[in-house]
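Just one protein chain is left out here, and the rest sit where they should.
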Amino acid sequence: MNAQTHISQPETKTREMSYAEAIRDAMAIALERDPTVILMGEDIGTYGGAFQVTGDLVERFGKDRVMDTPISELGGAGVAVGAALTGLKPIYEFQFSDFAALAMEQIVNQAAKLRYMLGGEAAVPVVFRMPSGSGTGAAAQHSQSFEAWFGHVPGLKVVQPSTPADAKGLLLAALADPDPVIVFEHKLLYKMKGEVPEGYYTTPIGKAAVVRQGKDVTIVASAIMVHRALEAAAKLAKEGIEAEVIDLRSVRPIDRETIIASVKKTGKLLCVYEGVRTLGVGAEISALIAESDAFDYLDAPIQRLGGAEAPIPYNPDLERAAVPQAAGIEDVARKLARGQV
Amino acid sequence: MPTEVIMPKVDMDMASGKLAVWHVAEGEAVKKGAALFDIETDKAAMEVEAPASGILRHILANPGVDVPVGSPVAYIYAEGEAIGPAPVAAPPALAEPDAAKPAAEPEAVEAAALPLAGAADEAPRATPVARRLAREGGIELAALAGTGPKGRIQRSDVEAEIERRKTPVAAPAPVPAPAPAAPAYVMDWTPQAGDLHVTTRKGNGVPLVMVHGFAADSAGWTPLERALPRDLPLIRIDLPSHGRSPLRRIAGFADLAKALVQTFDRIAEGPVHLLGHSLGGALSLALADIRPRQIKTLSLIAPAGLGPEIDGAALNGIARASTADSLAPWLKRLTARPEGISHDFAKAAMLSRLDPALRSAQQELAESLFPDGVQAFDLTAALSRVTAPTLMVWGRDDHILPWKQALAAPGEVALHLMRGVGHVPHMEDPEAVAALIGRHLRP
Partner (left out) sequence: MARDTQENLPFAIRAFSPEQLKEALRKMHLIRLFEEGAEESYMRGLIHGTMHLSIGQEASAVASCMELTDADKITSTHRGHGHCIAKGADVGRMFAEFFGKETGYCHGRGGSMHIADVKTGNLGANGIVGGGLPIAVGAGLTAKRLGRDDVTLCFFGDGANNEGAFHEALNMASIWKLPVIFVCENNKYGMSTAAAYATAVPNISDRAAAYAMPGVTVDGNDFSAVAEALHIAIARARAGEGPSLVENLTYRWRGHSKSDRNRYRTKDEIEDWMSRDPIQRFRAELVAHGIIDEAGADAIETAAKDAVAAGIEFAKAGPAPAITDVTKFVHAEEAA
């Protein structure tokens, strides 16, 4: 799979690398730039991480800065919170985002709220990396998409990079942020290659990207759904339907302006996300359009494509059916564009 | 100094506590830490201990009394201490400028007071952008056929209509587009034949005949009907050129009263209770004067005809308005709380006024009844002749008809001047108005 890159500085020297390599590159740059940065997580040392994202970093930076933690997600996340509270900048890797359920207490009750509860007298600059999403055959407890869960918590920031360049830029932005940030990395994207700027740069948190221009229908997608939306848009273009595709990039804060501007242009909105459809990210996007002045530009009911109301199943056909695919996106976008919804 | 015994806060969200029982009687000795009294909260009963040793005096709260947190309930005097005068219950501690009280209260956002008028289900289906373009282009959505799913009017449908109107010699436009600058006033409307439209609700006993006001219709009674006794039979009459009644040319008040009497004679099977609002009030008064034996009781809400003053601009504005946007400012004059008139309310009200011919007929009627912005008919003499028990309800914030006109009523009329209510008491406070009418009808 090859990424459409959307980098603001085209002059920058780039290098082709995979999404996983781009994340590793970001972590290596951070470890070099800032002695307070540490990596924590289960099997991130010699093993190189469950998805080989940390790779050889332990050899380059040592066990004190690339720390294997016991299988203690609650405690481990809490140690990262306490370290961040007192002067370190930890990046804590969960093996699967699903396991963050074990650490909800420290992420939601502590990290997200400490600055507020202490009246601004404390900061928790921690980054939680969470391999996320379905498509690996790992079934119900290793395939979920929790961005809406965490996006619901004031005090957290939540990003979902869809390209190698953004994976690096958003991770470095997360680390530079004085508050806790959760980075959802899509497991199916780890091997995706793309051009990535060299050296240190950040991709702003809270800014979506228009990755394809169009006038007939707006598709707002995140993570791997961006690629499926682009695939659908390419097919629709052959029929004369021009879909505009927005890569959400940040779930919290959400980029209202970019979405509103696009919907005012097209009058049609399709939200595509992998998390469970009900009460998901698409609900928030739909609501923000309904509440904004873009409402008066809508020419069709807003449509959402999200995960099925079921755990992620094991059977590969069921698994594919449980989350939006390009063909489904194409179908709904076409009907929207033609005024048939 | 005696020790103050207060009603303690013993639970979150507790603002006051009910004193359940005293374990120590006034004048008895008590030891610090001993059970002094019980309080009942929402959750449970709880024992309160004596804060000091001594003699219990000045019990200020008896069992069963709800006492604010922090207020004294009694005093404990040390052995031998001189007893002071009996204190009165102090204001609660919360009265002092305190604590968690925010520096500024946020603006209270209150829900619209007025319920939506009926007919909402008859609205054409259209997308938001189609509605906006139609609004901007002065196009009635009802005149368009939608090509979307289930006949939904889409952007393309409105755009096609705009294109069509740009072509002058094309097929004749079914609905002339009102020029934005000039009022949507069509003089050449055609009078229609037929009886006035009447609807009924079945029930037991003497029915209540309801006559609405100018530019309203029977749907406007809905909030009041919900609050009136369920078994009260109702007969609602739509006035000429109103609601579903035919459009008619009316020469003046007498002509309009004649139309009402004709309909009344057609439908009345015996004596009735009669209720009228505003213009409908004046007409009811006329009807009661003409058919005194047919009327058991008369109820008048802000009736017209009792003085010259009337807000003619508002009546004309309502009759003339061709969009929700131009209607809303006039609707706001009807009520004491204009913030209750939302854009949605105005849109819903406009739905029953979409027919330009109806609006024109009403404008003509307004000209005939209220020339130069005065009430050209006087029913004070009729009011003095009415023998049926009469109830009059008026809002003190009525901007259309000043409540002081109510003072024209003779002494036997029961007069209710409602505070914080405007020209439509039966919509602004239907429960209160229903209660008054209910007692008037079935004392």
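We call the chains A and B, going by the order they appear; numbering starts again at 1 in every chain.
The rule is short, and it goes like this: a residue touches a chain if its C-beta (ideal position, glycine included) is under 8 Å from a C-beta of that chain, and two chains touch if they have at least 3 such contacts.
These numbers were taken from a predicted model, which means no experiment stands behind them.
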item: Selected from A:L88, A:V158, A:A209 or A:I246 as touching the chain missing from the view; value: A:L88
item: Among B:M12, B:A25 or B:A251, the residue in touch with the chain that has been omitted; value: B:M12
item: Absent-chain interface as seen on chain B, which is shown; value: 6, 8-12, 15, 43-44, 46, 68-70, 92-94, 98-106
item: Residues from chain A at the interface with the omitted partner, ascending; value: 36, 38, 64, 69-70, 72, 74-88, 90, 105-106, 109-110, 114-123, 154-155, 157, 177-179
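By definition in this document, only the chains that are shown with their structure count from here on.
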item: Distance from the mean Cα position of chain B to that of chain A, given in whole angstrom; value: 51
item: Chain A-facing residues of chain B, complex; value: 127-132, 147-149, 154-156
item: Complex contact set, residues of chain A against chain B; value: 267, 295-300, 339-341
